[in-house]
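For this depiction, one protein chain was excluded, whereas all remaining protein chains were kept in their positions.
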Amino acid sequence: MAGSILVLITKAPYGLEEAFAGLRLALATGVNGMKTSVLMVEDGVFNAVGSQRSEAVRMPSNIEATKELYDFDVPVYVVKEDMEARGVAESKLFDGLKVVPASLVRKLVAEHDLVTTF
Amino acid sequence: MAKTLTILWRTGSMMAMDANVAAKLAKAALEKGYKVNMFGYGEGVTAAKKGQKPKRFPNVGEELEAACKEGVSIAVCETCYAARGFERGEEISGAKVGSLTNDLFRFLSESDRLVTIAR
Partner (left out) sequence: MPRTAFVILKSPQEQDPTHSMRRVAEPAESSAILLEDGVYQALLAGAAEKLGKAAADVLVSRDDLEARGFGPADLRIGRAAEYGDIVDCIMERTERSVTV
């Protein structure tokens, strides 16, 4: 019986529905009280950029979808090395995100019963 | 009590074999005595549409329907389903057009393992 889930977001926003879909899944488990965490890795770190204007492509905002998780105490982590590799400075992120080193990924995975990848 | 496996699949019916692989994995797990749930999300919902008639490819709708008959619980995301123009009643027999909040959450909370089949 699973009591927790880690949602890995590996894809950038808007070109694919994956990142948004992952955030909605996290909302569904978080709302129900399951311990849920989100980890933005690889191209998924682009979802952390604060200056996104999703309305330019008439898509729902991944920033809003992320911030909705905060109401249910779902932490959202962003891997620092993947940000650096993609030229995303920490000062560019929107508020509430937790920047973590890649070395923390194993610990985060081990703390959850289930893992899913988007 | 038998352990439970949930398979979350997100690839559509035809562009890849992912949904077929998910159905095959479900069947193998069922044969081993596990309880199996499957949830179709995003493009994955297309694999649970009834009436698929691929001329030369394996019919994943029929594979999923057979899995349901054998005891696999299948649900698909209603929002994703409606987004693709499908209506309730167009799903394969035995599958449920459901939601992340109710059906997927229930599947996950009773699961010992989760396998994601997606690109």
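Think of it as A and B in the order they're written, each chain with its own count starting at 1.
As a convention for this text, contacts are C-beta pairs under 8 Å (C-beta built on N, C-alpha and C of every residue); 3 or more make two chains touch, one makes a residue touch a chain.
These numbers were taken from a predicted model, which means no experiment stands behind them.
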- Item | Contact partner of the left-out chain, one of A:Thr36, A:Asn62 or A:Thr117 | A:Thr117
- Message: Counting contacts across the full complex, list the positions on subunit B that touch the omitted chain.
- Response: 3, 5, 16-18, 21, 24-25, 27-29, 31-32, 34, 112-119
- Query: Which subunit A residues touch the hidden chain?
  - Reply: 8, 41-42, 102, 105-106, 109, 112-117
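Here, only the chains that are shown with their structure count from here on.
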- Query: If you average the CA atoms of subunit A and of subunit B, how many Å lie between those two points?
  - Reply: 25
- Note on the structure: Seen from subunit A, its contact residues with subunit B in the complex are 1-3, 5, 17-18, 21, 24-25, 27-29, 31-32, 34, 114-118
- Counting only contacts in the complex, subunit B reaches subunit A at residues 8, 10, 41-42, 99-101, 104-105, 108-114, 116, 118
